[in-house]
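Working notes, structure below.
For this view, one protein chain was removed and the others were kept in their places.
Naming follows writing order (A and B), and every chain is counted from residue 1.
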Amino acid sequence: MNNKQQNTKKVVVPIGPYHPLLEEPEFFALYCEGEKVVDVEWQAGYNHRGIEKLSESKHWDQVTFLVERICGICSTSHPFAYCNSVEDLLGITVPERARYIRSIIGELERLHSHLLWVGLAGHFLGYNTVFMWAWKYREPVLDIFEIISGNRNHYAMFKVGGVRRDIENEDIPKIRKVLGELKGQIEMLTGAVLDDPVLAARLKGVGVLTKEHIKNFGAVGPVARASGVDIDVRRDDPYAAYPLVEWKVITTENGDVFDKAVVRLLECFESIKIISQCLDAIEGKKGEIQGEIREVPPGEGIGRHEAPRGECFHYIRSDGTNRPVRHKIRAPSYVNIPTFKASCIGQTIADVAIILAGVDPCYCCTERVAIYDAEKKKKLYDFKYLVEKSKEKTEKIRKEI
Amino acid sequence: MNLKTKALKKSLWVYHMSGGSCNNCDIEILDCLTPKFDIERFGMVLVGSPRHADVLLCTGIVNKKCVERVKEVYKQTAKPCVVVAIGSCACSGGMFRDGYQMGGPLDTIIPVDVYIPGCPPKPEAMIAGIVKFLEKLK
Partner (left out) sequence: MKEIIELLKENLGNIIKDIKVHNDKRIYLTIEKEDIKSCTKIIFKDRNARYIIASGIENFDSFEILYHFGFDKSGTIVSIRTYLDKEKPEIESLTDIIPGISYIEREMWELLGINFTGHPELKHFLLRDDWEKGNYPLRKETYEQ
């Protein structure tokens, strides 16, 4: 880009690649004029592990375990999409009980992922009460996973053609109990978060994405739905048990960070609804959970899954051997993160952290922010100063509302 | 036990660093802080800068792009500093050891004191690992 020359005159704010609390190392350089961000540059790869290549050296069954380890938060989304893609290649359908179990796992994951996001969003704003609160409610969901699969994360439930483990009938009442409690808790959390004047002041009208932006960057999931783009793979390209149960797609119109929070919180209720219907369908019954697959013929397949962060896309190609020739993976954040180009520019530095967090890419940067004058290489503001600034702004807004 | 070790053991300040992980270990580390496990009751706090840290929790395979950064962060910590490799990836490379981006495992880059294996290790396992190490220091 030829604005590089112009950028040397501006103040550069590096965010990352290491930030103290969380998640993947990722690097953003903010080019600023005073408090205003005028350009953002994204450098990825600190987390690149070459999974697409490794996948070509594993056989079809092993790949599910590999893709599970792409992301720890959506550790069922990638196997889900991968299994869908192989099944698309083979043209088979999964036994009904397995379809319900798949949906249960997928929705439980959405629950814990959205709660995690709400907590982190609170944390980014310096609102640690919300952080502790949301994460406390997230624990019972992980406990359910431990009951079902034996592990809190990385559940290893998926298998091409079905699922690996059944949900035992005696576990179902336990799951129902937790879900019942969780519903009340999330209702309270939603009420508290959405009515909070400080949060509203801090999040409304911040980082707005229009429909045009969403289209240009191909953004998906809650980010797109918060801007009024009504897409959801679960409804548009039905798979697993989603066409068999009742639920609705949540959309809002404003496209700011507040609306993204609203979409995520309301989706939690839909998830609870889906899970209880799926539990009704499998309770007290027995059935096949695995289809039989002998070999994978040459061909290509595309599988999708609506992960908590949006559409997760897998493309596989087979040449008839027991390994994929090519396995292309597109995680939702890959198209969601670039929207910062539209949403961050023109905003103040204090808002950038929450805007970046708004797309739920999982990171926490504020504490690593150091502002340098690009010409003099001198540190201008430190973390303390920024926190002060952020507090000042909140106070100012509080008086205004 | 010298003074430095005695001071180190009192209240561990923790810096967390991810070197190309699937961020599940990172989430579980953060989980230790939240009400269910609440390690703050032992005086352990996550801090924002490696210069304040007594313990460096490192997760992930440490990919080739991260190697320099990891060394840099280790250099910045005040010594003595305990380095903990969390998760199978940091301990051995796990299923990524054949990948083209593999720069680690961690102990080939910086000296490691404690290994906590698991994919991911449970918060209980992490707490147990640290406690065992503290007992060893006596």
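Just so we're on the same page, contacts are C-beta pairs under 8 Å (C-beta built on N, C-alpha and C of every residue); 3 or more make two chains touch, one makes a residue touch a chain.
What you see is a predicted model; the values in this text were computed from it and never measured.
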item	value
Of A:Glu56, A:Glu181, A:Asp280 or A:Glu295, the residue in touch with the unshown chain	A:Glu56
Residue of A:Lys215, A:Lys285 or A:Lys396 in touch with the missing chain, whole complex considered	A:Lys215
Touch list for chain A against the chain that is not drawn	1, 42-45, 48, 50, 52-53, 56-57, 88, 91, 215-219, 231, 233, 236-238, 299-302, 304, 311, 313, 315, 317, 325-326, 328, 330, 334-335, 338, 341
Sites on chain B contacted by the missing partner chain, in the whole complex	64-65, 100-101
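The rule is simple: only the chains that are shown with their structure count from here on.
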item	value
Chain B contact footprint on chain A (complex, rising order)	17-18, 20-25, 45-51, 53-54, 57, 65-66, 69-73, 75, 116, 131-132, 135-136, 139, 152-154, 362, 367-368, 383
Interfacial residue positions of chain B with respect to chain A in the complex	15-28, 30-31, 34-36, 46-49, 60-61, 63, 65-66, 69, 73, 94-96, 98-102, 119-120, 122
